[in-house]
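Note that this complex is displayed minus one protein chain, with the remaining chains in position.
Note that the chains are named A and B in the order they appear, and that numbering of residues resets to 1 at the start of each chain.
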Amino acid sequence: MRNTLCLTAAALVLAAMSASAADTPGVTATEIKIGNTMPYSGPASSYGIIGKTEAAFFKMVNEQGGVAGHKIDFISADDSYSPPKTVEQVKKLVEEEGVAFMFNTLGTPPNTAIEKYLNEHKVPQLFVATGADKWGDYKDFPWTIGFQPSYRTEAQIYAKYILKNKPNAKIAVLYQNDDFGKDYVIGLKDALGDKYAKMVVKEASYEATDPTIDTQIIALQGSGADTLITAAIPKFAAQTIRKVHDIGWKPLHFMTNVSISVGAVMTPAGPENGIGIISANYGKDPTDPTWKNDAGLNQWRDFMTKNMPGADLTDANYVYGYGAALTMLQVLKQCNGDFSRANVMKQAANLKDFSLPTLLPGIKVNTSPTNYHPITQMQLQKWDGKTWVLFGDVISGTGA
Amino acid sequence: MATLDTPRPAAAPLFAGLTFRTWGLLALVLLFVAAAVLPFSLTNFRLSQVTLVIIYSIALLGLNILTGFNGQISLGHGAFFAIGGYTTAILLTKVTGIPYWATVPIAGVISAGVGFLVGWPALRLEGLYLALATFALAVATPQILKYKAWDDWTGGVQGINLDKPGAPFGLPLNRDQWLFYFCFAWAVVAFVIGWNLLRGRTGRAMVAVRDHPIAAATMGVNTARYKTLTFGVSAMLTGVAGSLAALWTEFVSPDSFDVFLSIRFLIGIVIGGVGSIPGVVFGAFFIVIVPNWASDLSNWVQTLALPGFLSRILVLLSSPQVLFGMALIICVALLPGGFGGIIRWLLRVIERDAATPTRPPS
Partner (left out) sequence: MPACFAMPGTELLHQVLSGIANGGIYASVALALVMIYQATHHVNFAQGEMAMFSTYIALLLINLGLPYWVAFFLTLVFAFVFGLGIERLVVRWFNASPVLSVVAVFIGLLLIINGAAGAEFDYTIKPFPSPFPSNAWYGSPFMSSHEVGMISVTLIVLAAVFVFFRFTPLGLAMRAAAQNPASSRLVGVRVGWMLALGWGLAGLIGAVAGMMAAHVVYLEPNMMSGILLYGFAAALIGGIDNPWGAALGGPIVGVLENLAGACIGTELKLSVALVTIIGVLTVRPSGLFGRTLVTRV
């Protein structure tokens, strides 16, 4: 009895194995299933726009005939930015819906929660929508690949700028006490090296649940710093810009790329309060008059009017989602009809100087089996009271 | 409390000639048979959802013992869930040589210890104030978890990834199937402990402390001892559940233990029935499964071409927070006993119906 049970089980396992070797999970003769998680509800739900854009994009691709004869079934689930919920949804997508792979899952904590599961099951976790630096770890997590420049790279760029233009700066750092904020501190340490202890006169952190950052700003000002690097989400970035202005502090201010939205940060903070703030960008800002007649952004605008009528065209999340979806499409095209998980992963790590119409001129998408950081270049920009003005060259981060 | 002292007509046949006791036993047997075959009749995903319901049942049992039976309101049980989860995660990743199954009781013991300690200041806080203090605890839990003094252990904001255990002895089970049995076994242990505790002398003392603290004290019940003891037991069960949940999620991080988790626990016991042991399973089902239905419903509503305001109202109602809030208020207003109350009522009706014809005419 026991023996037969074991035998049956073994036979089942064998059958399952041979089945998975023969065909490709999530792919039928006519369809590819792609999974995704987004915070459609809860405090982070403004990012849900990215998922909606991607859904609209793949719908358009299907209407145009799909990829290599396959229609794309893009299944995007709500995880409310809560890691246990992400695990639940991804299990459902992989085991119940049977998706071929995950694409552009959003947020550092949610992606951290599913990274191990997806790698164990050898399910590609493509172009995660987070700027944490750890998403390029091709050795330990060969099935997980990042997308945008990491926070750490960005901080290195600021530090290099300071070393070149203000070598005697006394730096204060305000950061959110999580992965996102701490990556900036790490990036600064990378670039400043031994000088970190001397140049950084004060660090202060805040929690996303704090009501205000007044204490921190006052303490940072009290340290005598003349340079401020802020790694804060929009709500606290806007508070910071205004508080710094209100208390009459005039540091050279660097603002994280996360909080450069004109509508969500600069306008609430008071556009004139932020004059002179320096940040870095890699994508084209839809509100920037420079790109008013830009061919690349017009391609995006065309997509938006046809497929997402009525959407707010000043929201950069639509641009982001469009760019990520285009990258995904490129990978699928490169697959040449072989949509096995291994080949999808191989092609995702084989993008060579791929141009996205939504990226700044000169910035390209590049990956290889030993480079899981698709975008590593940025350009500095300065707020002039109305818009961000790009300056200097496109800078490559060290790529970590 | 009706559950504790209503004498059952032990020998009276209930149905089809079988007594209440026999029916109860049959139901138990059925439950175990169902548990035995479930892993082979459900997909992995559905099964893991059931496992999650079981895990939350244990947590809710813990909270219900404290709040339902002992009358101490806690809005901060997410903290004990976190202690359990982190204990397991830390033991499995930072300490070598401890098998995963041993981390569960350790998590329980540590949570019990912390719960016992928290129980002391809680003695000085009556109903509402305890709710307030534990609410503050729930709000502050994530930042305490990621505090830098212990981030070598807790992994700080990154949290800790761990492995879901595989089946032992070469059993032909996948990880989800094994975890189901493992959690089920722990649930049996937890419910047996809870049941025995509440049905006995301790349980009566706990309820007496809730209903008539002064009278209980006069009768020689050491109220302080029972209150802190209850806090410890309650924290222990919730900690065990947290430990199992860490194995289920294979991940712990501060964001997983926010104030909403504690609020969900409260919702669970109110929906399940305050002071009802079987009710907690319904409560767990409600907080784990119903939000998914709500979000499916919301997606479906959005695909319909309803008039603007109507679809807006429907989407609003299917947002998990609004849904939970409404369920909470409606349940308190119309169904103060929760699902547990319905079960009790059904049992009583069946009992009465069965008992009436056999009763000798007077």
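We adopt the following convention: a contact is a pair of C-beta atoms (placed from the backbone, for glycine too) under 8 Å apart; a residue touches a chain by one contact, two chains touch by 3 or more.
Remember, predicted model here, so these are calculated numbers, not experimental data.
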Selected from A:28, A:45, A:307 or A:371 as touching the chain missing from the view: A:45
Of B:31, B:95, B:136 or B:192, the residue in touch with the unshown chain: B:136
Absent-chain contact - pick from A:108, A:205, A:256 or A:377: A:205
Residues of chain B (touch criterion as defined above) contacting the omitted chain: 67, 71, 73, 75, 121, 124-125, 127-129, 131-133, 135-137, 139-140, 143-144, 146-148, 214, 259, 263, 266-267, 270, 274, 315-316, 319-329, 331-333, 336
Hidden partner interface residues of chain A, rising order: 41-46, 177, 204-207, 209-212, 214-216, 218-219, 221-222, 234-235, 238-239, 246-248, 263-264, 267-270
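Criterion: only the chains that are shown with their structure count from here on.
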Complex contacts: residues of chain A adjacent to chain B: 5-6, 9-10, 13, 40-41, 78, 80-84, 87-88, 91-92, 95-96, 109, 112-113, 115-117, 177-179, 182, 207, 209
Touching residues (chain side chain B, partner chain A) in the complex: 43-46, 48-49, 52, 139, 142-143, 146, 156-159, 161, 163, 172, 245, 249-251, 253, 255-256, 258, 295, 319-321
